[in-house]
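Below you'll find the structure I mean.
Note that one protein chain is taken out, while the other chains of the complex remain in position.
Here is subunit A:
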Amino acid sequence: MDAIVGFFSVALLTATLRSAAPLVFAAMGGLLSERSGVTNIALEGLMLLGAFAAAAGAWFTGNALLGLLVGVLAGMLGAVVFGLWAIGLRADQIVAGTAINLLGLGLTAFLVQRIWNQAGGSPSVARLPSFEVGGSTLNVLVPLAFLAVPVVHWVLFKTTGGLRLMAAGESPRAAESVGIDVPRYRYAAVLASGLLAGLGGAYLSIGDLSQFTTNMTAGRGFIALAAVIFGNWTPLGTLGAALLFGFAQALRFQVQALNWPIPQDLLIALPYLVTLLAVTGLVRNSQPPAGLGKHATSD
């Protein structure tokens, strides 16, 4: 009994928030992009670029906030490249996204080698400030991540820009027929997703840790995309899904801390298993934007 009470502790709650926060950032970005009609599997690469650039920025300047700025800019730069391909040049969005992901992985590993002359990661760098809640520390990006949810909700559902963005995602042709510049809204959404994925990446390297390690996102961009799908393309649903996946990650640390006899490998795989189950089993009734992946018709 004590074990169970001890299990559902404040520590588990804060661990969940900590694990979910980067997912929430990236997922909010993915949500905006998907709602505008652009399938954004580039989230993973954008996060990784953000994570690396934030660490590098912090290392060069010695200032974590400047590092954060560099990380966000790197995410947005990656998004611009992705947007030029996937929107401007009308490339296949999946192929363009895959290219960004490979670029993110290769470029960051290469630059780690060049800058720090070592493989595997950066040295220790300046870290973002954090605060304490019930004995656990949370960094300043955690509340920002959860603040992003109502902001995205407001933009999508309460503004004319949001209506137009969703129109571009539902039916680019219909949107164009009433004079909406579909590519413009899609660029804006993809750029926002770069910003948010950059924040998510920076969170990993200079928020949660104080170091960049190679491929430190470890599929979080894809899990964020799964959260969008599982959340049925709504901000609140996506938040719920991100919290669920975050909880699955947090469980690992909690179970380890309590020394429960559960195989380590299973625990590591748990977030991915939960994601897989969520996406295969429970999304039958989900409704993606009808124009997802469809290019605008105007030249």
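Note that contacts are C-beta pairs under 8 Å (C-beta built on N, C-alpha and C of every residue); 3 or more make two chains touch, one makes a residue touch a chain; residues count from 1.
The rule is simple: contacts and distances are computed from a predicted model.
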The complex's invisible chain, by UniProt name, from "ABC transporter domain-containing protein", "Acyclic terpene utilisation N-terminal domain-containing protein", "Stage V sporulation protein AD" or "Heterodisulfide reductase": "ABC transporter domain-containing protein"
Full-complex contact with the absent chain, from A:Q113, A:T137 or A:T159: A:T159
Listed residues A:I180, A:L209, A:L225 or A:A296, member touching the removed chain: A:I180
Contact residue for the chain not shown (choose from A:E34, A:E170 or A:D208): A:E170
Absent-chain interface as seen on subunit A, which is shown: 158-164, 166-167, 170-171, 173-180, 287, 290, 298
